[in-house]
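The other protein chains are all here in position, but one chain of the complex has been omitted.
Labels run A and B following the written order; every chain starts at residue 1.
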Amino acid sequence: MNSPGLPYLSLITFLPLAGALVVLLLRQDRAIKVTALAASIGSLLLTLCVWSRYQASAGMMFVERYPWIAALKVDYHLGVDGLSVAMVLLTAVITPLALLAHWKLDRDVKLFFFLFLLLQTGMFGVFTALNFFHWFIYWELGLIPMFFLIRFWGAEERTYASFKFFLYTLAGSVAMLLAFAVLYLKTGTLDFLELRQLAAVKPLVEGAFAKWLFWGVFLGFAIKVPIWPFHTWLPDAHTQAPTGGSMVLAAILLKMGVYGFLRVVLPIFPEQVAAHLPVLLYLTLASIILGAFAALAQTDFKRLVAYSSVNHMGYAMLGIFAATAAGDFNDRAAALNGAMLQMFNHGISSAALFFLVGVIYERTHTRQLADYGGLRKIMPVYAGVLGISMFSSLGLPGLNGFVGEFMIFKGAFSLVTGWAVAATVGLVVTALFLLNMIEKVCFGPLNEKWKGLPDLTGRELVIGAVLMFFMFGIGVYPAPLIDAANVAVMELVKLF
Amino acid sequence: MRPDWTIYLTFLGAGLILLLPRDAKNLIRWVALATGLAGLTVGLTGYFHYNDSFRDLIARTGSGFWHVVNVPWIPAIGAHYHLALDGINFPLVILNGFVCVTGILFSWNIETRTKEFFAFFLTLIAGVYGVFMAMDLFLLFVFYELAIIPKYFIIAIWGSTRKEYGAMKLVLYSFVGSALVFIGMLAIFFAAGGHSFDLLELAKTPVGRQVQIWVFPLIFAGFAVLAGMWPFHTWAPTGHVAAPTAASMLLAGVVMKLGSYGCFRAAMLLMPAGLEYWKWTIAVLAVIGIIYGAAVALVQKDFKFIIGYSSVSHMGFVLLGLATLNVTGMSGAVLQMFSHGIVASLLFAVVGRMVYDRTHTRQLDELGGLAKVIPFAAVTFVIAGAASMGMPGFSGFVAEIQVLIGAFQMSPWLAVSAAVGIPVTVAYILNALNKVFLDRDDAGHHGDGQDAHPTLPPISLPEIVAGVVLMALLVIIGLYPSIMLDMIKANVELFLKGLP
Partner (left out) sequence: MNYVGLFSALSAEAVVVLAAIMALTLDLAGLRNAAPARRRRIVGGFAGLGLLVAVVPLWTLWGSGSLALAHGTVVVNDLTRLFKMVVLTLSFLTVIISLDYDVGGHIGEYFATLLFGTVGMMVLVSTEELLTLFVALELTSLSLYILTAFHKSALRSQEAAVKYFMFGAISSAFLLFGLSYIVGVTGATNLRALAAPATPLLSVGLLFVLVGLGFKVAVVPFHLWAPDAYEGAPTPVTAFIATGSKVASFFVLTKLLVVGFAGLAGAAFWGNFVPGWVMIVALTGAASMVLGNAAAIVQSNVKRLLAYSSIAHAGYIFVGLAAATNYGVSAVLFYVIVYALANLGAFGVVAVLASRAGGEELKNFDGMARRSPLLSLLLLVFVLSLAGIPPLGGFFGKFYLFAAAIQRDSVNFGLLWLVVIAILMSAVSLYYYLIVLKHVYVHESDGERIRTPGYLNLTLAVIALAVVGMGVWPEPILALLKCLVERL
């Protein structure tokens, strides 16, 4: 049952934790930073090994399964398949970049890097765990470090933002916990794969109850994605978090929500999803359109990017829900594949955008768009990178954002035409606010205050370069990602 | 060494301390610690032995009890000196051992009347060991009442806020509770023929249903007072706040579990028909306790009161789990008894020993920024708080999820209502964390705020050792609950099988 060879997934997950414990013992800031980065890059290397051996057609790979808590029939069960392997890569890539972004940190360095590594373990764990018990441990494990990251290193409203983030997400988790408790009761198992198999035969829960169960689980993930109207924690959390925190929040934590839909909601409650599809689509549409309009109205650079995440995750959800609608199989597969790509791509582009916001905030200590202007003249490299990231987010063909959005809409137009048409409004508005943003920041008259600002340093350029590599690379050659996911995507679509 | 030596060794230790000169404070402390460790070691040895052998025991005898000693004591009334251990009281015995040792460590700094403090403390611990192990109703009652008096003195002499009032209130409430148990005990004894007080004998031949219906609430409520069941809980916040740290740890950590254990072993075991009749009342009151305790904790301005009310809230989970009468719920309840015992001990240690002993204030408004000054206290609070919230990875989660599952089987509304308590718990823990440990300045950059206590004495070695031990327990049981859950579950199953 267990895959032969090294237990890669356990190593990937626990290497950051080990690094965190080592960091606790170190005293020198430099040593701490180096250790943290090393642990993080170590996981990246292991992830690349996983990628190199990954074969989509083999189903669940790198499986590790050991008996753990007999009394609750819980096994220590890990594995990756097409739904999660890209996310593991994304986590492995973004986290070191986020750490690098804080290389110059001088305040409470040990605690910061400790929390970050702990967070990384949690993120890896969410994407690889296949039994609700330890999956939930990792899910919650992500909350505490993020709370402290916002609370200690955040901006002026950090107390409010950290509390809101924690309480909101936790409330959703409780609903999810309760729902899983019931599932355990009805089926005797907490294993995601077993639940999926049982659900394929007949619905796990019948009657009026089933609806409540579904909404409970839905709530937990919807808060994380976030889906309108459960998104209100996001603008504050993203805006107040320190740069690396925002990068990881937007790039990875939000994807945990989407991943939850793919791993849990759709396979385990197919009939409920189908029954409630119109409502789900309306909520998604609201995320897309209202998120975009809200971004348009923002005067705070970071808050604008935050709302854009709401909007972009809306596209991903559109693709997912469209894939469950009745219609042509290829269209549905395309929509879902698009959603998978969108997850990865938004990870890259939002990480880049938050990183760049952080760069300018560090230099100018303001996030108001009105305060900027004409930065292109003094920081041309910065402007260039910002431009490319912006276009990636916008979905310009040739960059990564386009491929995902294209596939989503291609599938959605035929499956859920009305909603897809309405969603294109979002595309237009997205273009509007992103172009507006770059115009305010980079173009126009230069604000005299910023005359002497330095351009991107070498370190910052490295981060930008890595991200741009993915932006161009996937834009031109998305095949590896699509191939990795395709088999799992089709299996999932077949359920509907 | 037989597990009942935990009782005797602890009494011996108390007696030995009484003979030491009152100025030899350090010697007294070490003798106390040695006694505590001896008791804990004996307990753990027995525990692991039982953990390896209980499956055989059940297969062979059909019962999970390890009978340690069973001799006639007062034949005139059918009382036996009968001590036995099974998967349900062994974890509690271990809990008592850990709280004893760590309580002593957290009391290392007591300078006034050190000798009497440790003598009273160890007497109390010995009494508690006795209650958990007693298999004879009369013997259980004797140990139970014996434990009341040391509590009075510990709180009244070494306590803080309104200590004499708090001590008297606690003792009188406990005594009234035990009075109810006394009446019920006599009723059951005579209704069953007046031959024996042995719990297992009485359980084999339950009395008539009509009798059970009015005797069950007497015994259950009598013990539930001590367990902090709403609405009999009002002694708990006052009493816990008034008590010195080690006593609060013991009170909230162990003594409240005495109450719930008594509910189970004396009321539920002996009167299944009465239980069946009253279970909904118990479940509803438990849920009210969960929500009420959490809600009231949220509005407190005194750090220790927050923790006091939080104990009421968490005991609600225990009582709810017991009332569900299914394997998962009851296993969760027993595990929660252990888990919350550790959590409460840690939280009171933080509030009392780490913060109050240094800052001399418990008002949230007067504290703040302590994470920089005593970071160990902050870390301990975060971990204990996380466990308290039911954060997975800690023992509280394993316990609470089982209680929720069990409650759901009884009624979905119960589970949902109980679950409401969890976000409220999160809210008050975060509130306390924020106001006590994190900086007050929210405008501008972090760390520029005026901290009320810029320098405090550092956390001492005994505190660190004790804190680490307790936190390790939370994590160990959280990640590997089988070492406790298996024996609990097996014995709960036996109990449920024995119900008519």
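Here is the rule we go by: a contact is a pair of C-beta atoms (placed from the backbone, for glycine too) under 8 Å apart; a residue touches a chain by one contact, two chains touch by 3 or more.
Keep in mind that this is a model prediction, so the values were computed, not measured.
Asker: Check the whole complex and report which displayed chains the hidden chain contacts.
Answerer: Per the contact definition above, the missing chain touches B.
Asker: Identify the residue among B:Leu186, B:Val299 or B:Ile483 that touches the chain left out of the display.
Answerer: With B:Leu186, B:Val299 or B:Ile483 as choices, the missing chain is touched by B:Leu186.
Asker: With the missing chain put back, one of B:Ile157, B:Leu200, B:Leu479 or B:Leu494 would touch it. Which one?
Answerer: The missing chain is touched by B:Ile157.
Asker: Given the full complex, what residues of chain B touch the hidden partner chain?
Answerer: Within chain B, the residues touching the omitted chain are 73-77, 116, 138, 141-143, 145-146, 148-149, 152-153, 156-157, 164, 168, 171-172, 175-176, 179, 182-183, 186-187, 189-191, 194.
In the analysis below, only the chains that are shown with their structure count from here on.
Asker: So, what's the distance in Å between the C-alpha centres of chain B and chain A?
Answerer: 42
Asker: Write out the stretch or stretches of chain B touching chain A in their complex.
Answerer: 328, 331, 382, 386, 389, 391-393, 397-398, 401-402, 404-405, 408-409, 412, 415-416, 419, 422-423, 426-427, 430, 434, 438, 442-444, 446-447, 480-482, 485-486, 488-489
Asker: Where on chain A is chain B touching in the complex?
Answerer: Contacts found on chain A: 68-72, 107, 133-134, 136-137, 139-141, 144, 147, 151-153, 156-159, 163, 166-167, 170-171, 174-175, 177-178, 181-182, 184-185, 209, 212.
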